[in-house]
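Only one protein chain is missing from this complex, and each of the others stays in its spot.
Here is chain A:
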Amino acid sequence: MDELTIAMPKGRIFEEAYELLVGAGYDLPKELDDSRKLIVEAPNEKFRFILAKPMDVPTYVEHGVADIGIAGKDVLLEHDRDVHELLDLGISACYIATAGLPDTEMDEVTPRIATKYPAVASHYYRSKGEQVEIIELNGSIELAPLIGLSDRIVDIVSTGRTLKDNGLVEYEKIADITSRLIANPVSYRLKQRRITEMVDKLREQVGR
């Protein structure tokens, strides 16, 4: 049996993905995420998990240091990585949307857009034929309209709670986001049997 290296985002997505894998019948050790280790083995299944920042998962997979990985569609949209998107796992569902202060119009000439997803935001506004200035931020995006840095933000919305708490409203929805099972193109070919087997097992779980 080929060893599979799996890149997983730490935190909530990890737990949900872990449940899915166990549900699919994979024999995994009980406490995988507890340790501070970056690499965890599941010897019974010949899995090796790489615990990574969510944004980095597609990078590991693209370069082939991880055969497969679990990544949010938001990350896949933002970084155009050369990976195979095999299955929609349906976990950590949310969406990317534009938001801003209520009842405001965007600046007519060059509205400013603050976001953690510059590529997604730029693509969205360009497809609408709007000329915008993108301001890339790394966190607390909601702050930008409040302090006059930007007219709108483009960000992940899951419950809408953070927006509401900060007095912002949602304007347009850009894309639905869920976590995806992705694979390196070469690993997919060299370990095709194991990988497709996993896709089939997980598909059953997701369908439930």
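Simple rule for what comes next: a contact is a pair of C-beta atoms (placed from the backbone, for glycine too) under 8 Å apart; a residue touches a chain by one contact, two chains touch by 3 or more; residues count from 1.
In this section, contacts and distances are computed from a predicted model.
Q: Just by its UniProt name, which of "Dihydroxyacetone kinase-like protein", "Acetaldehyde dehydrogenase", "Peptide ABC transporter permease" or "ATP phosphoribosyltransferase regulatory subunit" is the chain not shown in this complex?
A: Hidden chain, UniProt protein name: "ATP phosphoribosyltransferase regulatory subunit".
Q: Quick one: say which of A:48, A:84 or A:201 touches the chain that got left out.
A: Final answer for the missing-chain contact: A:84.
Q: Please output the residues of chain A touching the missing chain, sorted low to high.
A: Looking at chain A, the ones touching the missing chain are residues 62-65, 82, 84-88, 180, 183-190, 192, 196, 199.
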